[in-house]
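Only one protein chain is missing from this complex, and each of the others stays in its spot.
All chains are identified by letter, namely A, B and C, in their written order; residue positions are counted from 1 within each chain.
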């Protein structure tokens, strides 16, 4: 199979994924670190508007970064049909603050005909784990048009 | 106890919670619908930058709205110490699109000395459930300064 | 549709579900309290072999009772194909001990073509919530032979 979506993503390695079809991804403004058919890695910089009342990266934005990276992972699997996310479980371990950079690494755990399970970790610059997540996506009848 | 945080939130009923100490909350720009010591309700309008590649409210933003509302619920419980979120489980049922308004309703399920469990539902304008979540928060030794 | 599986279960109301095709269900030995196409209720008695080192109902057995009741809920929905469980999230709130009876109440939250989401609560005799769970089941190509 000719995986054009993976090729597209790889063109952005080391740069912001400005070609993302996801408006929220643009707000998150992640840099592509690596990409394969089963795993992607993005780096994000924590901006003020991503923080909570105590100046830390908001749990909702952690969840957002992770969910977005899981979506990109699915995207570059090169499948024909959409698999909407059916659930996302996030465990929060440690905090990051404004100005910090964090990385999200994903991994396809199971690729079934109906269900795809993808996990993700968020690490800080020292490699300390900040959050861990798992998500299930379920096949739909809708073809991906791009 | 004089719950000043709940009083503060109630002053914003029907309006955006512009007094929120959370920068990400300002980005989400939710309107306070109701607030009590065990439950809050917020309404959000889906903006373009909150959407995914197919024009729907991004799962990461759904998670973000829910996590923020869970945080506000904790905030108005009037407790002395911070309870950081330790996990968030979100189930996605149906989609919303740009321009739609969605509501998040929370409920404290269990208030223990160490752990607080809060659940949340997201509904659309017709009252259809779009997402459902549960979250645990664990006590810390850090006093809330406001 | 003639829902023979629901009819079968209803014959056991007030009695142990001895006609269950599930060997583990027989070990759990639950009494059917009520049954409909979207919800079932079972009562279980906590036996010694179901307890943990401090004499409480083991979290693994709580999970087992809940998972079994979710399975029965699916069973009486009367569907043609199996929907294997893809995930189970259990929150533990309070304990039960040997000799106690506990009840598990389920509810179908979403019935999609691909995914069924079912939630469950476990209550004690006083109606206090002991545990809460949510589970997703995904359609398979395997017909249910009974």
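Here, a contact is a pair of C-beta atoms (placed from the backbone, for glycine too) under 8 Å apart; a residue touches a chain by one contact, two chains touch by 3 or more.
Being a predicted model, the structure only gives us computed values, none of them experimental.
If you put the hidden chain back, the residue from C:64, C:78 or C:112 that touches it is C:64.
Where chain A meets the chain that is not shown, the touching residues are 89, 91, 93, 109-110, 117, 119, 129, 132, 134, 136.
Residues touching the missing chain, restricted to chain B, are 86-87, 89, 114-115, 117, 136, 138-140 (touch as defined at the top).
As for the chain not pictured, it touches chain C at residues 20-24, 26-28, 48-54, 58-61, 63-68, 71, 75, 82, 84-92, 95, 146.
By our rule, only the chains that are shown with their structure count from here on.
Computed from the mean C-alpha positions, the centre of chain A lies at a distance of 22 Å from the centre of chain B. With centres set at the average Cα position, the gap from chain B to chain C is 30 Å. With centres defined as mean CA coordinates, chain C is found 34 Å away from chain A. In chain B, the residues that touch at least two other chains are 89, 91.
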